[in-house]
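I have a structure I would like to understand better, so I am pasting it below and will then ask my questions one at a time.
Here the complex is missing a single protein chain, while all its other protein chains stay put.
Moving on, here comes chain A:
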Amino acid sequence: MELDDLKQDWTLSSQKYKAPVYKLNELLNNKGNGSLGKLKAKYKKQMILLPLVAAFLTVAMIVKPVLQQSAFIWFIIPVTLMLGLMYYRDYKLVEKMEDANTRSVKSSIQKNMHLLQQNARHHLIFAGIFLAAFIIILEATMYFQPDKDFAFWQTVALPLRLIIYGAAGFLQPFITRYFFDHHFGKYIKDLQALSEQTT
């Protein structure tokens, strides 16, 4: 049996193939079940939720001025906003990857690989900035509001704190890479394998 002999059967059997019963409008309202669709839904939820938390805390501080004394709130608001921004970036990345669909299969694979590699570098930079901002905010809130929420951390001697910050800075690229691989690693490997198949 040769592949050419299958042509007629392929056409005939495809005509016999049972069409799933669906309503186009309902189908379009359903969320995508593919790997990118799932990622997109997850990031969308986070990028909306986190700024909402920050907005809620800001309103709470205005309504109850006593909360303005809380170092924790001053700390958590910028952190949630920064995380929200990070999820927004990831959401846009997935959107760009979906957009690559209109290209040929090979260039879509290459485009997605390029986007992911570029995003991995951006994640590293962003996580570095995030960590630096985290340390500055933490130290600033302790300096301006001693004996408040971070009293325990303040009891740790400054040299030891600096060593811990240094260790966090050293570990940050590994941790960032771990989480990036956790989210996109399998997808990158798949794309690499596909890229090899096109040659």
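By our rule, a contact is a pair of C-beta atoms (placed from the backbone, for glycine too) under 8 Å apart; a residue touches a chain by one contact, two chains touch by 3 or more; residues count from 1.
To be clear about the criterion, contacts and distances are computed from a predicted model.
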Original post:
What name does the UniProt record list for the absent chain among "Phosphopantetheine-binding protein", "Glycosyltransferase involved in cell wall biosynthesis", "RNA polymerase subunit sigma-70" or "Transcriptional regulatory protein WalR"?
Top reply: "RNA polymerase subunit sigma-70"
Original post:
Of the listed residues A:45, A:106 or A:122, which contacts the missing chain in the full complex?
Top reply: A:106
Original post:
Where the complex has a chain not shown, which of A:57, A:83, A:142 or A:191 is the residue touching it?
Top reply: A:191
Original post:
Residue-wise, where is chain A in contact with the chain that is not depicted?
Top reply: 1-3, 5-7, 9-11, 13-20, 22, 24, 27-28, 30, 32-37, 97-109, 112, 187, 190-191, 194, 197-199
